[in-house]
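Removed from the display is one protein chain of the complex; every other protein chain stays in position.
Now for chain A:
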Amino acid sequence: MSAGPAVLRLSRPLPRGLGLFLGLLIWEVAARATAGSFIIAAPSQIAGYMVSHSGLLWRAFGATLASAVQGFVWGNLAGVLLALLAVLLPRSERLLLTLALLVFCLPLVATGPILRVLYGPGCGPQVTLAALAVYYTTFLPVLVGLRAAPQGWFDLLRSYGRGRMTALREVRLPAALPYLVAGLQIAAPAAFLGAMVGEFTGAERGLGVLTVRALRALDLPATWAIAVIAAGVSILAFAAVGALGRKFDLAPPEVLMAAPVARSRRLWDAPAQALLALGVTLLIWKGSMEIFGLPRFFAKRPEDVWGYLVTSPGAEAQRARLFGALGETLALAGPGYLAGLGLGAGLALLLVLLPRLAGAVIPLSIALRSIPIIATAPLIVWALGRGAAGTITVVAVMIFFPTLIACQHGLARTPRAVLDLFEVYAASPLRRLIGAQLPAMLPAFFASARMAIPAAILAVTTAEWLATGRGIGALMATVASTSDYGMLWSAIALVGLAAVLAHALVAALERAVLARTSAEQLAR
């Protein structure tokens, strides 16, 4: 997207660096003026802390980065393999999507203790949590990318008698590359955040450990210095992945012509699939806990949850408590989800019209995504209060970044030939946006709408735990601290079910829309 003559521009660009300097100055003055209320640290204080504690920060950074890099590699590898499996064995796709979604929904209050018991001391839990934070947001875009090829190419290969593997190597993988780049870019800050949060499970060192310490010590310069480092490294990783991606992205996007898909689905197809997914989920749930010999005390099996919610004497009261909390949560997660999704897609479209804004918007978005929410939440709560506005904002903040990045990459997949056509007719940028780029963005948009479901759940539960004290997030934090693991696993099961249903809803919407705009995504 070059800044062509048709694109709006600021009439006279300010000298480079002046904006940054002014921003820092305003920040400094604001921090100094509010020093007594401990809200923000001044840039000079942050710099001072970094200099005086450089050794400590450096060692902590090294520890967190090592976990984040390992988690990044494993998580993305898993995401790509899942996508390949789903394309090579189309029948397994629904099942894989469901399982991947459910694992992604597992909250830290449950996974933390289990991982620590499995790995013991060391960085195992941090690496695993970093990997868990990224595999899903790579899986979905790559799956879209593996299908983003013209039907004619597959027909051609088939006419030569070539099989699925040739199609994969010659057509699908090259088509998936740009989508993989989007996935890796989204993964970069998520892996770092995952490693930091992973340190909450009892790590010896790292930036996550220092964050907890700094927050409790009311040490604002330290909190902000760590946030700046986390944001900085994420921005660098994001840019590096992007640069690497541009190197490999040689072929311009093709026009994808695909015949509309009319699938003759048998009536019992959907229930059968759902039943299969349920059965496999329960089997994996119970099987993994048995294989690792996890004590029933904190690793509840499916039958324990059934007993807790259905057959035990207190089941009715426990159900009422759980469903009440879920209702409170969904009431806030829904608006936050829509707001974040709208904001992400809207920003991506806006950046097409005003590309100069990207220089400011993208780094800020990465920063918001890479700083642990326990460090940003106090600021959001202070600004917006503990009511619905604060919670909805936290949710929107957590999901708009992956949406923005995925949509940007989707927009960049607009076929050159189509753009040329609009150019020939001297169409306005807005017209080009609506007529050519928006439809090209839709597959990526729906991929992010799926990714955003578990992200919204994680965000809303975190906000509830930290700020509002309501809903299923507060419930899970409370019961985890009082060893009420029956309630915790019941909540996890219910949240997982809600996520799967929401996912099914988005998928149905996606099928309806893409059948008109991108039928290649639906061909199996």
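Here, a contact is a pair of C-beta atoms (placed from the backbone, for glycine too) under 8 Å apart; a residue touches a chain by one contact, two chains touch by 3 or more; residues count from 1.
Everything below uses one rule, namely that contacts and distances are computed from a predicted model.
Student: Which one, "Thiamine pyrimidine synthase", "NADH-quinone oxidoreductase subunit C", "Na+/H+ antiporter subunit C" or "Alkyl hydroperoxide reductase", is the UniProt name for the chain you do not see?
Tutor: Per the UniProt record, the undisplayed chain of the complex is "Thiamine pyrimidine synthase".
Student: So which of A:P43, A:G232, A:P378 or A:P439 would be touching the chain we can't see?
Tutor: A:P378
Student: Which residue, A:V144, A:L193, A:A222 or A:L442, contacts the hidden chain when the whole complex is considered?
Tutor: Reading the full complex, the residue touching the unseen chain is A:A222.
Student: In the full complex, which bits of chain A touch the chain not displayed? Write them out.
Tutor: 36-39, 53, 56, 59-60, 63, 70, 74, 108-109, 112-114, 116-122, 124, 127, 197, 199-205, 209-210, 212-219, 222, 291-298, 374, 377-378, 382, 386, 466-470, 474, 477-478, 480-486
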